[in-house]
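This is the structure I have questions about; it appears just below.
Removed from the display is one protein chain of the complex; every other protein chain stays in position.
Letters A, B and C mark the chains as written, and numbering starts fresh at 1 in each.
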Amino acid sequence: MNGSSFGSIFQVSTWGESHGKALGVVVDGCPAGINLTEKDFESAMARRRPGQTKYVTPRAEQDQVEILSGVFEGRTTGTPISLVIRNTSQKSGDYSEIAHIYRPGHADYTFDAKYGFRDYRGGGRSSGRETASRVAAGVVAGKFLEELGIATTAYVKQIGPCECVNGVYSKDGTVSDEAEEKTRTGFVPSREMIEKSPLRMPDPDASARAEEYLSELMKQGDSAGGIIECIVTGVPAGVGDPVFGKLDALLGHALFSIGAVKGVEIGAGFSVAGMNGSTDNDAFSSSGIKLTNNSGGILGGISDGDDIVIRAAFKPTPSISKPQQTVTDKGEEITIEVRGRHDPVIVPRAVVVVESMVNLVLTDRLLVGMSAQMDRIKAFYKN
Amino acid sequence: MNGSSFGSIFQVSTWGESHGKALGVVVDGCPAGINLTEKDFESAMARRRPGQTKYVTPRAEQDQVEILSGVFEGRTTGTPISLVIRNTSQKSGDYSEIAHIYRPGHADYTFDAKYGFRDYRGGGRSSGRETASRVAAGVVAGKFLEELGIATTAYVKQIGPCECVNGVYSKDGTVSDEAEEKTRTGFVPSREMIEKSPLRMPDPDASARAEEYLSELMKQGDSAGGIIECIVTGVPAGVGDPVFGKLDALLGHALFSIGAVKGVEIGAGFSVAGMNGSTDNDAFSSSGIKLTNNSGGILGGISDGDDIVIRAAFKPTPSISKPQQTVTDKGEEITIEVRGRHDPVIVPRAVVVVESMVNLVLTDRLLVGMSAQMDRIKAFYKN
Amino acid sequence: MNGSSFGSIFQVSTWGESHGKALGVVVDGCPAGINLTEKDFESAMARRRPGQTKYVTPRAEQDQVEILSGVFEGRTTGTPISLVIRNTSQKSGDYSEIAHIYRPGHADYTFDAKYGFRDYRGGGRSSGRETASRVAAGVVAGKFLEELGIATTAYVKQIGPCECVNGVYSKDGTVSDEAEEKTRTGFVPSREMIEKSPLRMPDPDASARAEEYLSELMKQGDSAGGIIECIVTGVPAGVGDPVFGKLDALLGHALFSIGAVKGVEIGAGFSVAGMNGSTDNDAFSSSGIKLTNNSGGILGGISDGDDIVIRAAFKPTPSISKPQQTVTDKGEEITIEVRGRHDPVIVPRAVVVVESMVNLVLTDRLLVGMSAQMDRIKAFYKN
Partner (left out) sequence: MNGSSFGSIFQVSTWGESHGKALGVVVDGCPAGINLTEKDFESAMARRRPGQTKYVTPRAEQDQVEILSGVFEGRTTGTPISLVIRNTSQKSGDYSEIAHIYRPGHADYTFDAKYGFRDYRGGGRSSGRETASRVAAGVVAGKFLEELGIATTAYVKQIGPCECVNGVYSKDGTVSDEAEEKTRTGFVPSREMIEKSPLRMPDPDASARAEEYLSELMKQGDSAGGIIECIVTGVPAGVGDPVFGKLDALLGHALFSIGAVKGVEIGAGFSVAGMNGSTDNDAFSSSGIKLTNNSGGILGGISDGDDIVIRAAFKPTPSISKPQQTVTDKGEEITIEVRGRHDPVIVPRAVVVVESMVNLVLTDRLLVGMSAQMDRIKAFYKN
């Protein structure tokens, strides 16, 4: 594995640079017979697209997905689905001044160290723009999961010091703690509540405070980090594999592969360090559901039938206009102020990227998981 | 990938159950010419072995590694190295009573859901005993890394509420903050300081408090969680791949594949959510070293030449003797008290497992990374 | 992939050298619930074992397979099955004289070129003895295929100039051309007819002539090549993948991975070069079966429901006692006469190796193939 492919049965291979002609992804191993049109990509791509609000870069990309193969008469054929997104608004001129500078927090230095040189325009392959390909692939996976009644929802849980309180949000903005009974570590906000907030924070109060916080940072030419939580409902028990193929290991891999992620936790996450076995263990009940969900829906790497709950911490956008100390590729110290079109916070746009990566993992493991039991295989081939 | 193999060039495949005849691992893709004897495994295996202190299970396993292939006249031959560890102290009788019970916090239920039945003796394949194979493989990787001047050190940073303070520990137990200058997120304790503590906490004060804390828990038949930090020195800049092959993504995969891990963070980790770009970005200096190391040694998924710093949160041992509510495989509710030989805390024994997994990732990526530049490949083949 | 693993879902990893302590294989991804005991391996291992007749090396190995993991209470658990075969009759002394000589037709020179040195005892990893591990893995695959009604039969079609005539052989040694109607390229001899011949040639006449031919060669210290044909019945249509995952591509890979194979052909094979579309194309009939089987049961890389027919050409055993010119690892020219225990012809023992490799491919592709159609996946998960 070189880095641009992911998955074993449902395998995606992304390609493309921030300022190249196009980006795209080849989705191989998608089952035949799933309805798929170019229209299916619009909503997800729009959620990732720049230029949505004042909190995201104004770069104007339509991010239109073109299907070049693998779909015939509106259905997937089982052969590779090639998806292409043309870059229409790249402005290479913006970047020429950083061709020989290593921007702090970026991959400029490490790409040079690895490859000897780099496509410096907008971060090249290391640009967040690469995630457009993942979202396109995630849409295909999402269509697959939908057929099995599985739904993935991510939202912004925290930006800087502003955090959504746990609970279930109703449309009128009130919050109840129903979810507490079941899931100490998460809750499932509706897509509607999430999209109501320009920051994708379903807690209206937290969202408002975060808007203020960001406005202040933008004046200072600075940026903020945040946390995204993702909840998956409808995953049957028994998905995932022991040892290195654990569902949590693959989800961890998936989320850490998103550029700015510096931490990932599942279920009770880091708080388990301070817990005891008697408080962390989720009791099984005869209703077939655990009384708590500290496990985050995964035990021994295999889904336990409960909601899967996972969180990722994103670092602040490294491109800031505040002066920073750094060096050139000749080792000379200089001060830079990164100009151009940058997001003061990345998490609102990353919500759909997190969902996409989670979808890729689940789709793949559901397909791999079909071969776990001889009896079921026999029944499959007898039909 | 089914779950029991890891790595692309340096590929390990582990096998074995807690109470089977043996456990083991096949290491394929190890370069030829590395000195390796059965003695090389002793120190690492001893660090993971049960029965070391009163804080670990007394199960008496020698965990002797036998080399069955891939080594000739004391050197690796480049062909698969088969390592076997015989189980000598399994007592299946201990486990018969849980054959039809789903223990909270364990994989009993999920294995049944996936496979239709399970080897219930001591957790079977989902037992922590499986990590013995990983440690054996990690020793081989460690020998490889040693030849390149790379050293991996993990230690227990936290048990329950007892946390090592950041700093550099000297033999006399004093702590200075030298490390602060370079690494806000970690420090490098000596192996000597770590091994001095029965809990592998190099901060003598934290270690003493944790011992008290655990003694109290053991009386109650309860268990504790904790955090392990791992620091790798000597990794050259340029190791790792973009996108899905990011070094952090592979490290995340590796650590989340350890049974009890519920959270992983790199560098500044979850604290980045509350930071700003201006404080999180590590300035590059002309000395070739970053002024801070919030990146944890990885930028854009590729090593930046700095120490790699990674942490994992481990849940409390789920096997506790306190009564717990659960169900049988027939769905009947019952109360169980898990008997047998269990660790009140798993982190001290997991330290070497974390090191091993990190070693596996780095070895693989160093080998894969040789093919990044045409010029260097040409030079390689001209020699 | 480094070379010692094969398969994507049903993945085997072999290890071991000719004169090491043991050989073995880890079978990962085998479905749970298949009955498997150590006794199941005996018949297949016996067919590959040395010392069966005067035409094979007298090295006395019992080739007893020990199951170390992955089987519980007589059934596979879905976790890795570790199989070990102890070497009991290695005589390293026999080989010391060739430590510094490159035997013609062997891998001595190429292993040194690749790895810098080699385990020279009996060919080390390049020894045909490595195939014992494959046969053990093939037994597991065979048990899987048996559950689906699929049977694999290989036999020796040709040794030197002595060739079985096409047809169907009855117990009394007569031959009819019934098979001609269906399969111009092959026929299905019974296991009984095959095992009757010490050379595994079901045509008694050809077998007798081949015995004479070999006796003569043995007097001269020389060896013979041959051809093995393998027929698989019961494979449903639709197994295999387009492009690089073609069933024929994987079968070709599998058979060429057997040491002495220099040619592989499927169905009409090399004779297609001289045929025309009108004679090579197999007409489809309304009975659901093709009128001929030049395709060898595979069209476009996917099984067509007909018998799969594949052949492999094996070179003569390179170890001969006739004097040969060669060089030492210092480049000095010398003449050698290879002594020790060698087979004058390898094909009789390779029959079961061919079957095993074919079984591995089919098992893997049957498992991978479960994810081809959304409707069937949905039905699978709804049950």
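Convention: a contact is a pair of C-beta atoms (placed from the backbone, for glycine too) under 8 Å apart; a residue touches a chain by one contact, two chains touch by 3 or more.
In this text the structure is predicted, and so the values were computed from the model without any measurement.
Trainee: If I consider the whole complex, including the chain that's not displayed, which of C:268, C:308 or C:367 touches that chain?
Mentor: Touches the omitted chain: C:268.
Trainee: Please identify which residue in A:69, A:88, A:215 or A:287 touches the non-displayed chain.
Mentor: A:69
Trainee: Pick from C:8, C:82, C:207 or C:356: which residue touches the chain that isn't shown?
Mentor: C:8
Trainee: If you put the missing chain back, which residues of subunit B would it touch?
Mentor: Those residues of subunit B that touch the unshown chain are 8-10, 29, 31-34, 76, 78-79, 144, 147-148, 236, 242, 366-368, 370-381, 383.
Trainee: What subunit C residues would touch the chain not displayed?
Mentor: Residues of subunit C in contact with the hidden chain: 1-6, 8, 14, 102, 104-107, 109-111, 113-116, 125-126, 130, 158-161, 217, 220, 222-227, 236-246, 248-257, 259, 261-278, 280-286, 288, 291, 294-296, 298-305, 313-320, 322, 324-327, 331-333, 368-369, 372-373, 375.
Trainee: Residues on subunit A that touch the omitted chain in the whole complex?
Mentor: Against the missing chain, subunit A presents residues 2-5, 8-9, 11, 13-17, 20-24, 26, 28-29, 32-33, 66, 68-70, 72, 75, 77-82, 84, 114-119, 124-125.
Note that in this section only the chains that are shown with their structure count from here on.
Trainee: Between subunit A and subunit C, what distance separates the C-alpha centroids? Give it in angstrom.
Mentor: So the centre of subunit A lies 46 Å away from the centre of subunit C.
Trainee: At which residue positions does subunit B touch at least two other chains?
Mentor: 2-5, 14, 114-116, 125, in rising order.
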